[in-house]
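Supplied in structure tokens, the structure appears directly below.
A single protein chain has been omitted from the complex, and every remaining protein chain is retained in its original position.
And then chain A:
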Amino acid sequence: MGIRFMLCFNKQGVVRLVRWFATSDNSTDPQEEISQIYRLISSRDHKHQCNFFEFSDDTKLVYKRYAGLYFVIGIDITDEEPIYLSHIHLFVEVLDAFFGNVCELDIVFNFYKVYMVMDEMFLGGEIQEVSKDVLLERLSTTDRLE
């Protein structure tokens, strides 16, 4: 059910965002899991290979590369992949509009704001708002409170 985790790392594998929505019940170290995901994704041909693959017995990964950054969503093995690709795309579009032509450095230095965007879009791993306009309006309101 829903998104298990969301990750963002660059081509060198430096993690820019981590978010676990569901407590992972397997005993593997999360850091080890992240580097494993990075190794798998970075070795894929992003032009010709599809954006989905099975990561473990219960997790599938949906990822997309935007410039030098990979955005990865982990979902349940029974969930359907294509719609989550749209999740990623919407998230990146909102980030882009919020920061104004977003780049990796925006995410590095304003990671807490990126989390704010994430929390406006997703709740407990489920998408809660899909309108870019609504999202941006909320975000600018809360951003001004700072």
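One rule holds in what follows: a contact is a pair of C-beta atoms (placed from the backbone, for glycine too) under 8 Å apart; a residue touches a chain by one contact, two chains touch by 3 or more; residues count from 1.
Methods note: contacts and distances are computed from a predicted model.
Choosing from "DNA polymerase delta subunit 3", "AP-1 complex subunit gamma", "Ribosome biogenesis protein BOP1 homolog" or "Trafficking protein particle complex subunit 6B", the protein name stored in UniProt for the chain missing from the display reads "AP-1 complex subunit gamma".
The chain not shown here touches chain A at positions 1, 15-21, 23, 30-31, 34, 45-53, 80-83, 85-87, 89-90, 108-109, 111-112, 115-116, 119, 123-124, 126-134, 138, 141-142, 145-146.
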